[in-house]
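Sharing a structure, written as structure tokens. Questions coming.
Left out: one protein chain. Kept in place: all the others.
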Amino acid sequence: MNLAQINDLVLVISPEEKRYMTRLTPRQQLHTHLGFLAHDALIGQTYGSVVLTHLKHPFILLQPSTFDLVMHVKRISQIVYPKEIGYILLRMNIVPGTRVVEAGTGSGGLTLAMARAVRPTGRIYTYEERDDMRAIAQKNLERAGGLDGIEMKARDIREGFDERDADALFLDVREPWLFLAQARAALKGGGFFGSLVPTTNQLSDLLQELETQRGWTDIEVVEILMRHYKPVAERLRPEDRMIAHTGFLLFARKVAMQVDKPVVESGNEGNEGNEQTSEGG
Amino acid sequence: MNLAQINDLVLVISPEEKRYMTRLTPRQQLHTHLGFLAHDALIGQTYGSVVLTHLKHPFILLQPSTFDLVMHVKRISQIVYPKEIGYILLRMNIVPGTRVVEAGTGSGGLTLAMARAVRPTGRIYTYEERDDMRAIAQKNLERAGGLDGIEMKARDIREGFDERDADALFLDVREPWLFLAQARAALKGGGFFGSLVPTTNQLSDLLQELETQRGWTDIEVVEILMRHYKPVAERLRPEDRMIAHTGFLLFARKVAMQVDKPVVESGNEGNEGNEQTSEGG
Amino acid sequence: MNLAQINDLVLVISPEEKRYMTRLTPRQQLHTHLGFLAHDALIGQTYGSVVLTHLKHPFILLQPSTFDLVMHVKRISQIVYPKEIGYILLRMNIVPGTRVVEAGTGSGGLTLAMARAVRPTGRIYTYEERDDMRAIAQKNLERAGGLDGIEMKARDIREGFDERDADALFLDVREPWLFLAQARAALKGGGFFGSLVPTTNQLSDLLQELETQRGWTDIEVVEILMRHYKPVAERLRPEDRMIAHTGFLLFARKVAMQVDKPVVESGNEGNEGNEQTSEGG
Partner (left out) sequence: MNLAQINDLVLVISPEEKRYMTRLTPRQQLHTHLGFLAHDALIGQTYGSVVLTHLKHPFILLQPSTFDLVMHVKRISQIVYPKEIGYILLRMNIVPGTRVVEAGTGSGGLTLAMARAVRPTGRIYTYEERDDMRAIAQKNLERAGGLDGIEMKARDIREGFDERDADALFLDVREPWLFLAQARAALKGGGFFGSLVPTTNQLSDLLQELETQRGWTDIEVVEILMRHYKPVAERLRPEDRMIAHTGFLLFARKVAMQVDKPVVESGNEGNEGNEQTSEGG
């Protein structure tokens, strides 16, 4: 059940919490700073168990979580961090079955987390203009288990997105305000828009465009700070240093269209039940 | 497709972002501070569209997200907030198909978010000793769409959990350190343990017990701070006040058992490939 | 020595830490929510001692600190908070003997703290255009012990400041970037400039003007967050809520002038090595 098998992607953690990730392949070895582990010795082991390197150092054998996979992504750009990813998934309702558009793909970390959250019936459409980034992202996604449920696209998003009625759309690009109209076109009514920008100037520009366009509701601008503690019972204290900033998150939901007449006729106030039925059809 | 239908749970947002949630039922009305909305007028409307109260105030009709549902939960206890929930789901790998144990159920907010994340094949086993809490939670979960994938249990968890090989287990109880052995018994090797405690004294006690028990790895202690900004382009600034504290999060993964022999025999160091195959079976 | 005397400004703190401030005047009474205290009964008491209201509730009699006085200021505008004041005083080297220019005076809280820090030989020159603000500030300063060392001025600072060679200058105005040239004219070489602005847009404008003007060094932009804890040994935890934002602080020091010649005589430019060597010996 819970046994490491050939072709599994595994995580091993050293006594000092150094992490290694590899895909189990017969006759291969994983080299660590404390000796090597033979893949063949790992295959068939229970996950969570202790395995010893040839120098007898105890490592823990684990299945990598989405979190581990995201942290393990090879980066050539600033990645979206787990502290933001968790909130993005929850805030944009990225749950099993949803269809999500993303631009740019970047290193693919957020793509990966989203794809794992929408399985098995959802789908991630991810746009990236730069060939080098797309290549990195593809490699990262393949290493993490493949592109099931992910469509990578090379489009310049100025031309718009292919999708319509998407449940959610996330922009991690330098000038997200240039693509708000395209984002609106791709989203369903009530669909979730999200964006991450590092500077306050970008945030002001994005807010300005949201105000100009109208047609957005439930706007939230937020930053998330995470403070780690040294996990020592009798000398409990925060770590000395922390990440002070990755970016500002902005969320909004698409308003479908401007209404031109009230759904309740003014003359019918005492009699809504009937009237509404006829109107609501 | 994206139309409000009878029996849908809907969210309507007022011009000043006041929120109302209701289940669409023919002939009923939703009363707001700016007039009422007839359910019959909402049924058949496109989600994301503007609807007018009988006093002509424009509201937006939306499908509630998991986030909205969590925030809408009726509370008789401190709830776990979205800023924590998002990270919990990601950090504990609560993705489609996983089996999660939770205690206590509390108001059911985290239960709800977890259930939505593991669909359609996963399952949440949630324990709550107090009858009043369980009643509230059940009502909250039913209001939010039912208990599909959720099993509520009345057990005192001192006696242990029914489950074995759970993927993840979360303790939101006053003295989580008392139930670590029970948690270990319920988790699979490498399974995720999480807990939320409000005081540093509780955190020290929990860390102390983790150290004493051994058999845990990848320990992380963290607090999450969220700072909102007023979404105004030309006067951008953080809100005046923020939540300073809800609780400290602790995460760990279960180490399956202590190993008594190295997985690599010392005599075989030059020849791992073959040997490992025979051992690894 | 440490006895409350007629005309002293005193602070009394109730059992639940409610604070009252009054100036001791024979035959007067201080009315609290737990009964009254006769001033005559306070006069002659040792500071720090317990005094009982006529309903027998124990209050503590204290001399107000600068901190207490600042917090007690009557406000008709946003005040500068102690968390910022402490850092401003230290960062701008506002120590005994320094001459400081300030605009606007606002409610006078920062003025008061600066005046107490520069005594007995320093001086605070504080500008405020609005008559109502100046009246409030004057009242606040008089209540707190008088205007010794403080000069209040009604000038519109667009016309510049009267002072030259000031040690430090602080702008707490809506558009500080409009007055940077005036600030430079008032400051001595190496003098400290500081400003507090609530929005990121103002901060960008101020930074833009600093970059344009040149002639500033040691620029620092910072925000200060303060998190309080409930002071309970066995249930230690941060307070639930905190101030998320008062403003962004910017500091810089004035560069005296652009140099047109090296401090090594121009005639020696081709020959510094020798000169320096002979000098450096």
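Labels A, B and C are assigned to the chains in the order they are written; within every chain, residues are numbered from 1.
One rule holds for everything that comes next: contacts are C-beta pairs under 8 Å (C-beta built on N, C-alpha and C of every residue); 3 or more make two chains touch, one makes a residue touch a chain.
Given the structure is predicted, the values throughout are model-derived calculations rather than measurements.
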Exercise. Which listed residue (C:39, C:72 or C:123) would be found touching the missing chain in the intact complex?
Worked result: C:39
For this session: May I ask which residue of A:3, A:55 or A:242 touches the chain that does not appear here?
Result: A:242
Seminar exercise, completed: Per the touch rule stated above, subunit A touches the missing chain via residues 198-201, 227-228, 234-246
Seminar exercise, completed: subunit C positions in touch with the non-displayed chain are 1-2, 13, 17, 26-27, 29, 36-54, 56, 58, 60-63, 65-67, 82-83, 85-93, 95-97, 113, 116-120, 165, 188-192, 200, 203-205, 207-208, 210-211, 217-234, 236, 248, 250, 253-259, 262-264, 272-273, 276, 279-281
For this session: Spell out the interface residues on subunit B facing the chain that's missing from view.
Result: 200-201, 203-204
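Here, only the chains that are shown with their structure count from here on.
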For this session: Quick one: report the Å distance separating subunit A from subunit B, using the average Cα coordinate of each chain.
Result: 17
Exercise. Hey, what residues on subunit C touch two or more of the other chains?
Worked result: 200-201
